[in-house]
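Excluded from the complex is one protein chain; the other protein chains are retained at their positions.
Chain lettering (A and B) follows the sequence in which the chains are written, and residue indices restart at 1 in each chain.
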Amino acid sequence: MSLDVVITGAGTVGPPGAGLEPLRESLREGRLELSPVEALPGRRPGGARLAGRLPEDPFQPWLSPREARRMSPASRMAVCVARMAVHDANLEKEELAGPGLAVSLGTAFGSTTYTAALLQQALDAGPTAISPLLFMETVANAHAGQIALALGATGSNLTISQRESSGLLAVARGADLLRQGRAERVLAGSVDEVSPIQHHVLDRVGALARPTPQEDRELPRVFGAERDGFVISEGGTVFVLEPGDRARDRGTPILARLTARARAADPSAPLGDWGHGAEELAERLTGELRRQGIDLDSIDRVVSGANGSPRGDLLEARVLRAAFGNALPPVLAPKSVTGEYGGGFLASALLALDEVEWAPGPGCAQPDPELDLPPHDGERLAPARRLLLTCLASGGSACWLVLDREPGA
Amino acid sequence: MTRVFVTGLGAVSPCGMGVAPLWKTARAGAHAIRELELFDPSDQRTRLAGEFSGETHAGRDLLPAARRRLSRTDRFALAAAREAVDHAGLDSGAPWRNAGVFFGTSTGGMQEGEQLYPDVVTDARGAAARRRFLDCLAQPLGSPAEAVARALGARGPVETSAAACAASTQALEVALGSLREGEVQLALVGGADGLCRLTYGGFNSLRAVSPMPSRPFRQGREGLSLGEGAGALVLETEEHARARGATPLAELAGAGTSCDAYHMTAPQPEGRGAALAMSRALADAELSPARVDFVNAHGTGTPHNDAAEWNALREVFGERAGRVPVTSTKGVVGHLLGACGALEAVVTVLCLREGEVHPTPGQGEPDPEAAVDLVVGAPRSLRGARVGVTVNLAFGGANAAAVFRRVDVASDDPLDDGGAA
Partner (left out) sequence: MTDTETLRGQIKQIIVERLFIDGLDPADIEDDAPIGEQLGLDSMDFLELAVGLEQTFKLEIVGKGLEPDSLRSVDALVAFVEEKLAEQHPGS
């Protein structure tokens, strides 16, 4: 772990809008932006109806209509945030392009919009009606491929798909590429769409939060007593990762240092749900960080990937308690505002390094006492030196990142 | 640098269950591409595929409800993983406490998911429809890796590469990194994909498929044949293998990846991206191209791919390019998409073990635009062969290559190949 990896640029789009500032506002106010999702015929009364949608075309000026013509929404978001990140890192395409520029992108579902459109074509008129243009965008690595095309990135091109942990795994893997000398810079992040079919299926399998008699809209009650599932969002985030020395040499601001990462699995997790292997996950987290020279008591903030799922939040709480014991630092839960998937969680991690005064999300009024985890109540927190970003995915995969504030930043 | 060994191999392919029928079919110069039976290809451009028929017996030890939720792709993954783990002489459970699972796939559970679609849009009711929604739990691409991790009791990283046709070769690169670093000492690396209407129709719409079984590198080749199955390899560090007295089958000496950044489906015609991936893999293995004894090509049998790949070989091997033996396993089993990397890695290791490269099936004259030294007719004996390279080129331009080096069976030591030139 000798090479230090830093984040020098960030691009993001999500329900609050484009860029970090709208997201910062939403987090500060604890404001969840939800919009209706088109109902499919089988939507049950009382089923989930809302999701975090992008506002009106957020792609200007990053993507021209001509370029965007054949792109799925996921690809549009991916190229848009990649260009935003590059601009944010004070880089020009000309100096970036080449075999040293790699892409590492996470996506839980790829373009479900285009997949559904293809399935509809096949249903309406048989398999010979399938559109080649749509098909080529349904391959999950199309979005990373579009980033590469837009930016001339002829280096490694990785796409990771591991449900909710896709984004963190992609960023972790991006840092690995740099440390292994397999890339000079990496565009790393995540992107996901919201489509009616994806929303519908997730609701039918019971993953999503639902409206209640008291509150006529669904809310992600992260760590809450009444939690019943998560809310999905569309969007994307890309970071520019580069070696710290390079960033310092060219004098560009360093947004964060990616100091360590840990990856694990919980084989007790049933398909599509969370398991009960908290002790073992905590053991692996602690051991992996120790192997990289990180002591857990150096962490002064946790940015949790908990999303309001009954078993997921429970597992997360147990893992944190098992790892930190009684020395648990403040735990932030941004998915109560950003929702699950998309890029909101990664973007919120950067914002969490700063001074934080985030109001609890609207679903967080009643914490679950059984979790023994006092979620953060909105009290002002000073800038963090070091935070732990966590993500336990359904199906068992787990990923953690340690982000440090750059000294002097 | 920590050396990484292959200690187990597993496969499910159109040739049947296991490595044995795959190798037997490949040696015989035969192929397993037949009339599709899994679903009706109707009036598409081809009716052929490399289809697995039979029982995988995967998930035997699961409760019925969990077993039913496994997708076709999951079953292939589990069956191949089981064979590899048994071959390596490992049990599930304790050895896997700190081991990783690194997989590649492109369809996940789409075969099941696409059948749900009409129910979704027409509000079908009833128990059958309800069951099918639960089948969707296995649709996300991360599912096969999770299923394998569950079966093994693996607690290390679980990570799925979704890089289409390069997915499981990328998984090899990822695993290699984790093993060298010491994040894990043991890993199951694999790839799995099942045939589905969406993908079958999609490749037909691109006019990339051949009405006859594909004939890689032949003149007049018309396209690819789709296939399904899984490949799996057990990888472990040298230290871990020696400590338990495991027999290395080969060394995973290096891996490399790149992107064409040229076009979303067509390869860069000069094969620059493919050449870069191969060069990186060789550099990673600290081997010069002169030391490569054979190449297991991506070799889909489309006019563009094979020509571009030939150009890539010329760039990497220079004037020696036309004399490096090349084979394409896709001529035997078809294009297994996300699984092809792992399956072709299995075959590459077998070629090293057996000292011979299997022939590429298919009639036809060599193509001067793709003038590789194609192994045809009978296996080509390569006594003393030590280094094999496998390469895969994907949609979206992602490329990946891996280098395997023979390990001397008698001494368990990697053969001294005289040092990298």
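In the analysis below, a contact is a pair of C-beta atoms (placed from the backbone, for glycine too) under 8 Å apart; a residue touches a chain by one contact, two chains touch by 3 or more.
The structure displayed is predicted, hence computed values, not measured ones.
Enquirer: From the list B:Ala129, B:Ala266 or B:Ala283, which touches the chain that is not on show?
Expert: Reading the full complex, the residue touching the unseen chain is B:Ala266.
Enquirer: Considering the complete complex, identify which of A:Val81, A:Met136 or A:Val319 is in touch with the unshown chain.
Expert: A:Met136
Enquirer: Given the contact definition stated above, which residue among B:Leu22, B:Ala163 or B:Leu206 touches the chain not shown here?
Expert: Residue touching the chain left out of view: B:Leu206.
Enquirer: For chain B, which residues reach the chain that was dropped from this view?
Expert: Residues 205-207, 263-266 of chain B touch the chain that is not shown.
Enquirer: In the full complex, which bits of chain A touch the chain not displayed? Write them out.
Expert: Contacting residues on chain A, toward the hidden partner: 65-66, 69-70, 125, 128-133, 136.
Keep this in mind: only the chains that are shown with their structure count from here on.
Enquirer: From the mean C-alpha coordinate of chain A to that of chain B, what's the distance rounded to whole Å?
Expert: Roughly 29 Å, centre to centre.
Enquirer: Can you name the residues of chain A that touch chain B in the complex?
Expert: Per the touch definition, chain A meets chain B at residues 40-42, 99, 103, 107-110, 115-116, 118-120, 122-123, 126-128, 130-132, 135-142, 144-146, 148-149, 151-163, 166, 169, 173, 176, 180, 182, 197, 200-201, 204-205, 263-267, 269-272, 277, 280-281, 284, 288, 291, 393, 395-397.
Enquirer: What residues of chain B sit close enough to touch chain A in their complex?
Expert: So the residues of chain B in touch with chain A come to 41-44, 66, 69, 98, 100-101, 106, 114, 116-124, 133-134, 136-138, 140-143, 145-147, 149-150, 152-164, 167, 170, 173-174, 177, 181-183, 197-198, 200-202, 204-206, 256-265, 272-273, 276, 280, 394-398.
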